[in-house]
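Only one structure is covered here, and it is reproduced in the block below.
One protein chain omitted, others in place.
Right, chain A next:
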Amino acid sequence: LRDCIQTDIRYLSGWKQWKRTSSKSLKKVLSEVKELSSYLELWRHDIHSIEGIYCLMCIFPHSMCFCLLNFIIFILMFSFITLPSIISEYGIFNSSFAKVQPKHIEPHCTVYKPTGNQGLVYFYTYLKDLLSGTGFLEVTELFYGYYTIDAAWLSTLSYNLPLAYLLATFAYLALSLLWIIKRSVEGFKHNLVHNEDQFQSYCNKVFAGWDFCITDPNAAQLKHRSLQYELKTDLEEERLKQKIAERTTKEKLRIYSLRIFINIIVLAVLSGCFYSIYRATVFSQENSNDINNTNFQANLLVQYLPSIVITLANFIAPQIFSFLITFEDYSPAFEIRLTLLRCIFVRLASIGVLLFSLWSQISYCDTDKCKACGYNYELYPCWETQVGQEMYKLMIFDFIIIIAMTLFVDFPRKLLVTHCSCKPVQWYGLQEFGISDNVLDIIYGQTICWIGTFFSPFLPAIATVKYFIVFYIKKVSLMHTRKPAARPIRASSSNFFFLVVLLIGLVLAFIPLGISIAHIPSSKACGPFRSFNTSWAVVPATVLGFPTGLQQVLNSIASEAFAVPFFMVICLVMFYFIALAGAHKRVVEQLREQLVMESRDKLFLIRKITEAQRH
């Protein structure tokens, strides 16, 4: 080796040597800059410290991304909706607004007197209003009902607020969709490449597993742990695969029938939860509209009843599911995913049931006067604000529950376990670090935010603050009160799965929004869509104002003559890509077989060599 290098050096001229040293110093500078910039990433240090101890699916970077996403959504809604309203309302920059009286509407539909607090009120009224979004909060920009402007005039430019409201809603939904798809594509590619049964995964991990560039003892510790976890996970999965392959037919039958039975139980539990949420919402709506009820605590309890029932359901159902799934005998990774899916379904569907029961109350119409408005104008003169209030209550209650659980359950538990050495307490032990719970919390909160932003444009700001605070609380709680999960889990595939579930949440958020915008008549007493039948009607109205040529183009795009061929073309493109992916997979298989062949050839040659050497 030394001789090779010495011969090299002899032939290098002075210029080449200088080039070599300068490129080396440049490389060094670049690597130092990279290290510095990694320190600037938000929360990177915190995430590393958590990674170091638990080395598990890092949902905490997701918290950071959601913070950012919610902040961007808030900026979007603020700049396009709130800012013009405020500017024109207060006449800044020589602006004014126009409130068009809606035509063809019965006068009784337009009566809306939100009872902002007048005169001297008790202090706790403010607290109640803060927690439930009524009273003084109802008339602020927090809720839909404030934006009762039809057009804002900035000197000579007119700003169509209803259209802006609708378009901003679509914009933030599209933004969230794009962001999730972009992140899941990265995860999908990574998954596809690394999930394939690796040809030599064990050798690769053992011989090339240690990165010799590690200089920091802490980083070395992290690497040791991650290597240990990876090896353990691989070995466990292999053991399970063997066990599954060795099952006899009789065992298979037993397991499948058991699984079907357990799924039926799961369905029964789910329907039970949904029915109780429905009853609770109906009860809460009926009793909170009773103005004579001045008992503060009872009123608050009734207001928060749906949130309480949902939280209870979200707490009990996962316990039941994790108990049941132990009987179903799946591999650990699949177990986690299935439980997560079921719990996610409970959470998201409970929001859906809440909204559905609200709508059934809102659209319940038995008098002719009510039918003229299209919705229950007596109880819900401004129903969008009511829905916004429910979403606001859900979010606040979620926030309170997370803080309360951490403060009043985790810390005392840790204190009990460390100081009291009685047997039942020790057996109960510390809470394990449950990834599923944290993932569920994030997805639940985010879905509420997505649905609620249409009805309450300031909700993303609240969500941003909430995620920020929750991150630090959970980090402290994690460091001090949790112990690592008994089963090691792989990070990369869980990451992709988490994004898929998030996508499900977003799609589920589309449905209530779509129904609210397009199907249910908008309230005539408040909001930017008073003069329209439904919120969606503002778009056709705007289109009618375009020049005829553009109108014709837009009409043709929306017609069937365009939609059906477009759909067929999309299907063809999809088939093409699927066929391409299949072809690539076949090529990979063939190459792999070639490699196996080569090693056999080598084996043959080595044998020949050893034989020849013997003679």
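Keep in mind that, in the parts below, contacts are C-beta pairs under 8 Å (C-beta built on N, C-alpha and C of every residue); 3 or more make two chains touch, one makes a residue touch a chain; residues count from 1.
One rule holds for everything that comes next: contacts and distances are computed from a predicted model.
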Missing subunit (named according to UniProt) among the choices "Calcium and integrin-binding protein 1", "Interleukin 6 cytokine family signal transduce", "Trafficking protein particle complex subunit" or "AP-3 complex subunit delta-1": "Calcium and integrin-binding protein 1"
Of A:I87, A:L131, A:A171 or A:L227, the one touching the omitted chain in the full complex: A:L227
Touching the absent chain when the full complex is considered, from A:T140, A:N204 or A:S360: A:N204
Options A:I72, A:I87 or A:I214, residue touching the unrepresented chain: A:I214
Which of A:K16, A:K189 or A:R239 contacts the chain that the document leaves out: A:R239
Hidden partner chain, residues of chain A it touches: 1-2, 5, 27-28, 31, 199-200, 202-204, 206-217, 219-221, 224-225, 227-228, 231-232, 235, 238-239, 595, 599, 602-603, 606-607, 610
